[in-house]
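One protein chain is absent from this view; the other protein chains keep their places.
Let's look at chain A:
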Amino acid sequence: MAPTPPATAPAGPGPAAPPQDEARQALDRFDRAVAAETRIEPRDWMPDAYRATLVRQIAQHAHSEIIGMQPEANWITRAPSLRRKAILIAKVQDEAGHGLYLYSAAETLGVSREELLDRLHSGRQKYSSIFNYPTLTWADVGAIGWLVDGAAITNQVPLCRCSYGPYARAMVRICKEESFHQRQGYELLLALSRGTPAQHAMAQDAVNRWWWPSLMMFGPPDAESEHSARSMAWNIKRHSNDELRQRFVDICVPQAETLGLTLPDPELRWNEERGHWDHGPIDWEEFRAVLRGQGPCNAQRLEQRRRAHREGAWVREAAAAYAARHGAGGGTPAGPEGR
């Protein structure tokens, strides 16, 4: 990683409201930097709308990682073997880490994590629609790894080249870890698929339930995506929703074949002319209902997050009080080492 400025721009002479032509120059510089694929860094000037759309996207991405811990953690105590249990715990720990990287990236844009959590808790910001679906069987843990993390990777790999430096760097780190999650999910499903008939049926049932919601993770069709055009012009997004969805379908079909499982779409067929797999229509009504908060688990997910925050308040206060009494640096075990 190249030397980077600290995540949060420390206090200093901020960009004071410049006169008209200075604003134009700043915008020109910004446009040139984006066109030249140079990264925009926290203290660089950027259009307000660019800043706002990044705050929205990165924060909702962070929220998704945090809420996404719930459906999988649901199975930690019930994992069928110690190996599977250890893997699942490590994975959920990674998700927490991803949330932290992303909140840090969002904070470089001048918002506080506290404020973002408040927006999540009050429902003003969303998280990925996928985490509003329940994990009904152990096989769901595998389907989430394979399909949900697979869709996430397809979405996120292009974000490693996103124009905003801190976001791009967070994504590099996250993508490395997500690919391990996807592999563990695939391996889990493979074990079930090759197991007893009951295990095979459980794996197939999980794939049946998670396939369509996974396709919805890429967002609405291009024609209806309100942020797409601008995000693509700003190099925040590098490919359209439909392009990424198609890429994901093309990747999954042969993987399903190796698993010995089918995808629940009777219209799925190879299109020789396009060189892609055609798929059936997506139920956008369901997607919109989930986004409106009317999915199967919306209320439960949000309430669990609020409760954890509410019931953890006294612990956070205790930590703050302890730090205040002993000094923020108090009790450092050793000075900087390895100079």
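Please note the rule applied: a contact is a pair of C-beta atoms (placed from the backbone, for glycine too) under 8 Å apart; a residue touches a chain by one contact, two chains touch by 3 or more; residues count from 1.
Convention: contacts and distances are computed from a predicted model.
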| item | value |
| --- | --- |
| Missing subunit (named according to UniProt) among the choices "Energy-coupling factor transporter transmembrane protein EcfT", "Ring-1,2-phenylacetyl-CoA epoxidase subunit PaaB", "Phenylacetate-CoA oxygenase subunit PaaI" or "Quinol:cytochrome C oxidoreductase" | "Ring-1,2-phenylacetyl-CoA epoxidase subunit PaaB" |
| Touching the absent chain when the full complex is considered, from A:47, A:97, A:221 or A:264 | A:97 |
| Touch criterion as defined above, residue of A:41, A:205 or A:278 at the omitted chain | A:41 |
| Residue numbers in chain A that touch the chain omitted from display | 1, 3-13, 15, 41, 43-45, 93-94, 97, 100-101, 104, 107, 112-115, 117-118, 121-122, 170, 173, 306, 309-310, 313, 316-317, 319-320, 322-323, 326-333, 336-338 |
